[in-house]
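Certain chains of the assembly are absent from this excerpt, and the rest are unmoved.
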């Protein structure tokens, strides 16, 4: 039995831990052979296969990124995409495919499974933790840890100069990283994409914090947006070509607004790619490893078209289609719970 | 309404985060008053109360330990213990008590609630993660992180000298820290209290690892014990006064046995107290904070005799009595799953 493995979408600490677990268990317990595809679905499209065995996965557990490379290529948008995919799988003698990725990568796996009978098992990956079918995805805990450590550091510099520090963290559509790191870091305001924010309310929290002789930390998800569209329109640089607010600049924009409205100095730190690189946290290594082991169980049982998922402390399987159907956003009740720490 | 707060048992990163969340929410949302008791139940027995308000909880979120101090005192084993407890509560005008602790501390709370009508809400704390009513307890993730980082470091020194490194981690009755840090750190053998180990089997794994030109890391929980009692008896220093294996020395003992039987150099590192001190991980700060917020919800709803607990991503409540009834040990199926990485 030969199993293909690929990683797609943005990289995420823990991808290598999944690959290692898959190969270790597959080879040692079941004597499976493995073929790695380079750069996600693009490697399958282009027939770029690499050997994948025990020697290739040695020492990769604590390493961030993915030894297989990644891309966002979607074969359904490529000419003859499906034919090229199935062609490569046949040529390489692939019996089953383990696809590690997010909504897009697994969406392709779901369609290939349903519409073209490709035997796929999915492993969920989203650093934003926004897949509804699983309690957690690996990479998220690492990102939250990095963001929290940065917030810890920013507290002391903010206090020394009594200025506002706005920290922009990842989270385009879901505010999980902002919420968790903001709570863990003792932020005074947390802004998430799930609820448009009112700049005046933010300024009120900021001011109240200063009144208590503390310097405020504002954590804002990159996808958070102000309630009042007009405010944005006044500063055309924050709009993109389509006249939309530039998601990547909300931290910078907000710091300027806070300065303008409160008269207090404000600075921005955009954590950016630092959040997704480097060695995975112990939690993420453990989760990624268990996902990898259970993906092999699914293959062995012939339980295709499924994705492994965490529920409580158990790893379960859910249909791939269902797994990618809806985004898991921060529920308002949870966000409201956090507001006791605002201001 | 005045609420007493105490922390009992071994200290654990996240205790301060609970205290802070309890006070922040209680004061800001409900205008409750708070009284801290020093050193767990001992402070209630002795009437040692300290003021607890917003100023006392500032800046404590990222700090390990507990600002209230801790002890293992059990009032049911003290002369007039219960009378002194209820006397102090009355004297201090305490309407409800939030007890943060493990099996022992919460067991006292359960009896006080059931037998003496004391209005208690429990918050679970065990660095070993061995309370069955909750998926996780705070402090555990921090301990696993510290142990994993140590294992990461030990790999390179083991490889440089091609020697065995035995790492003894916490876990007297449950092997959760050993299992998680061993998996996350890429250990070659993991030994837990739940299954007596065979030294010869350990040596076989060690030898097989050397054959693959790697240096083995053996992670052993402090409570793990060898299968063959006789081996132990030969070395009386590893027995305590009752003739039992000294739990604290299994790492040292095992390293010597490995040296004897395999002829390879073996060294031991006992991580000890480093695992329970210092700043909590982001996960533990988040969990501890949520536990604190929900404990206040329980008080507000008059839902006494309960403990807050994590189930998946939800915080729920379970009866205190039930919560402390059984130890959560590593299931054999989970331990077997990890064995694919042994040797």
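The letters A and B name the chains in turn, as written, and every chain counts its residues from 1.
The working rule: a residue touches a chain if its C-beta (ideal position, glycine included) is under 8 Å from a C-beta of that chain, and two chains touch if they have at least 3 such contacts.
Bear in mind that the values here come from a model prediction, so they are computed numbers and not experimental data.
S.K.: How many copies of the one sequence build the whole complex, if 2 are shown?
M.R.: When the whole complex is considered, it contains 4 copies.
What we mean here is this: only the chains that are shown with their structure count from here on.
S.K.: Counting in whole Å, what is the centre-to-centre distance of chain A and chain B, each centre being its mean C-alpha position?
M.R.: Inter-chain centre distance comes to 30 Å.
S.K.: Report the residues of chain B in contact with chain A in the complex, numbered from low to high.
M.R.: Touching chain A from chain B are residues 24-25, 28-29, 58, 61-62, 135-136, 141, 144-145, 147-149, 152, 180-181, 183-186, 279, 281-283, 285-286, 289-290, 293, 311-313, 337, 340-341.
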